[in-house]
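Shown here: the complex without one of its protein chains, the others still in place.
Chains here go by letter, A, B and C, matching the order in which they are written, and residues are numbered from 1 within each.
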Amino acid sequence: MSVYALQKLFRDVNRKPAGWAGLLVAATVYAAPCLGQSSTVSDPDEARIEDIITASRILANEGILDSFGHVSARSAKRPDRFFMPRAMPPALVSRADIVEVGLDCKPVAPDAPRLNGERYIHCEIYKARSDVHSVIHTHDLAVIPFGVAGISLKPVVAQAGFLPLETPLFEIREANRSEKTRGMLVINAHLGEALARKLGANPVVLMRGHGNAVVGSSVRQATVRTIYTHINAQAQNAALALSPKITPLDEAELETNATENFDADRPWQNYKQRLPAGR
Amino acid sequence: MSVYALQKLFRDVNRKPAGWAGLLVAATVYAAPCLGQSSTVSDPDEARIEDIITASRILANEGILDSFGHVSARSAKRPDRFFMPRAMPPALVSRADIVEVGLDCKPVAPDAPRLNGERYIHCEIYKARSDVHSVIHTHDLAVIPFGVAGISLKPVVAQAGFLPLETPLFEIREANRSEKTRGMLVINAHLGEALARKLGANPVVLMRGHGNAVVGSSVRQATVRTIYTHINAQAQNAALALSPKITPLDEAELETNATENFDADRPWQNYKQRLPAGR
Amino acid sequence: MSVYALQKLFRDVNRKPAGWAGLLVAATVYAAPCLGQSSTVSDPDEARIEDIITASRILANEGILDSFGHVSARSAKRPDRFFMPRAMPPALVSRADIVEVGLDCKPVAPDAPRLNGERYIHCEIYKARSDVHSVIHTHDLAVIPFGVAGISLKPVVAQAGFLPLETPLFEIREANRSEKTRGMLVINAHLGEALARKLGANPVVLMRGHGNAVVGSSVRQATVRTIYTHINAQAQNAALALSPKITPLDEAELETNATENFDADRPWQNYKQRLPAGR
Partner (left out) sequence: MSVYALQKLFRDVNRKPAGWAGLLVAATVYAAPCLGQSSTVSDPDEARIEDIITASRILANEGILDSFGHVSARSAKRPDRFFMPRAMPPALVSRADIVEVGLDCKPVAPDAPRLNGERYIHCEIYKARSDVHSVIHTHDLAVIPFGVAGISLKPVVAQAGFLPLETPLFEIREANRSEKTRGMLVINAHLGEALARKLGANPVVLMRGHGNAVVGSSVRQATVRTIYTHINAQAQNAALALSPKITPLDEAELETNATENFDADRPWQNYKQRLPAGR
């Protein structure tokens, strides 16, 4: 066990609600020979909730989530339910803020705190995609310019090989049914369904003037995809400033064809260790 | 009360002039079930002053206020007066630096410390706009390019839906009366009045080669508007680098038409928790 | 004396070579009613040396000085000499690293440590400009693109009103006398003299593919000018990305005509408080 792992252990113990009580369990984990160990939590839903909290802090720390985005995870025990934080800044989310929500977008508990108005992004994607176990909605400033300028986001860096050749763009004006009530936010089932339809079988859908929604088979995969969508957008933006003619990845270079699989756990550990100790 | 709230409590106690003496009061506040609680201060003017100090540090911490900008708040008790810091860097402002100023732009106390030369931005806007309870003047590097290049700032992200379809630009050359004395700074009532006229009923006015002035019904609203004006400018700038043809929000998408109101308290809490502990 | 001043005091005491021994003196200073107090050091040259150290750390902290730039100050007692750090990274400079140098560019002490090869920038400017008491050489990444692209740096923000309508650019190819020995660095008196000639009576000269040299009547003024040259370059760069037609300050708007003088001490205090505690 390295000095680093030890320092990290103490930091984590101080940070986690469990406090010093969780020391023995945590020590066991950190002593594992591999960084990619799974959570210490035996309940699969608690493990997913722990990852929601870590993902929220990671994405806030990397400047991808602002005061409004949200990370959710489908329940492992009840696939017709999912977990997401109440309406609050993602950087501040802790265990007590997590709410269990049905696919009808209503909280399971009658006395649940106020939920995000845009929870319909999550419900409708979980309904449409049984393969999806995590949904992330961001206002990522790196991807917004693509939707506003009507330029396709394309995979240009190797690690964004999970993206399709063109990432779909959701134009909420096409989905809004009434001129009178239309706006920018996905605040009802009709709009959520239209967004899920635009997402289709893809991992990411851009939202014009708003951000994106990213999905994955786990919170960690969705988180790492969110980060590499961000990095890819920065790279494509800078490349287009140099020349209008760029070379994106082609069909054969996409991750789906890779002989060596993309390791989602490595970036997860990397971004986790970048979290400031006090937050 | 989460571990985070507790850490924050201790940090705040160490930071505030009241020190450990204010612990019990503060504890009560942090134990409140909702992050959006109002200030612990019962005097409404002291609450506004506390928000001036927090807003100054938040906007400096986010890189929007430099060494010269200023945040002010109208007095709740005497609407013909307002509070603003003496001439000093906003990041360093504390309670003792706040000066009460009349709408004639003179300090109320005869022995007041030196005020900012540009306080006329504040006096004249408070005179012209009875709905305004807070004024913020920044040298925001994200908005300056728009004035220098003569390009209209437009709302392109959902959270900047408080902006009008085109944000007015103040060209001080048009307001300066004499070739001999003209300059870039708003250092008299005539120039302040011209700026207030250009602002009109809008929430923001850009100042060419200088920055902007942002107003709100509270310090928190003005602060959050200042931040989203900054974010929107970055997004529009990046979108225009991709294509000269962009899609801003249209009339129906502006906040004034939103069915779900923009929650100013959530970003306030988010940016507040980002303040470094030692500052 | 605010909590902030107190925290700063302790930080400074821990940081300074004098340590706790200097506490009483320092306390007196921080208790002064105004942030703009002059140094605690009574020897004028020691005060200038202290400012060289602070300026080096400030400019490294703001990302303007990299591993190679340098800050110097003319001696107050012997105007034919100046002080500059030995060859080392500016962020690490302390009192023991400061060397006294003659205008012939030779160290006064026979056993002086190795000096920067580019000290000729300093000697030749001090020789040519008796009004200059501080010279700063940077590799500022914000100004380099202007020289490389052959685009004039112009004042576009109010606080850069000390700049002339066009900042001169030094092309070292024109000054190098021999094809055989020519290079990018100002490493002899001939090149230093050519640079000083290009600077002329201006506050700043750009160096193609290299950076700039900034001068002032004090270390603080030269430091603040270096920072606002940096900020102005960023603003002009971003404005030119929006439109090739920009509006710089005009003759009447330059600082030389301002009725309210630019306050160099306020940014100095602001950037000083941004220094991390441990550095």
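What we mean here is this: contacts are C-beta pairs under 8 Å (C-beta built on N, C-alpha and C of every residue); 3 or more make two chains touch, one makes a residue touch a chain.
Values in this document were obtained by computation on a predicted structure and should not be read as measured data.
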Among the chains presented, those that the missing one touches: A, C
Residue of C:103, C:141 or C:252 in touch with the missing chain, whole complex considered: C:141
Selected from C:74, C:208, C:225 or C:272 as touching the chain missing from the view: C:208
On subunit C, residues whose C-beta touches the chain left out of the figure: 15-17, 19, 66-68, 87-89, 91-92, 94-97, 113, 117, 139, 141, 144-151, 173, 179, 181-185, 187, 208-210, 237, 240-241, 278-279
Contact set of subunit A toward the excluded chain (per top definition): 2-4, 7, 11, 33, 35, 156-159, 161, 231, 234-236, 238-243, 245-250, 252-253, 257-260, 263, 266-267, 269-271, 273-274, 277
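Keep in mind that, in the parts below, only the chains that are shown with their structure count from here on.
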Angle, in degrees to the nearest 5, of the Cα rotation that carries subunit A onto subunit C: 180
Interchain centroid distance [CA atoms averaged], subunit A/subunit B, Å: 31
Between subunit A and subunit C, centroid-to-centroid distance (C-alpha), Å: 44
Subunit A residues counted as touching two or more neighbouring chains: none
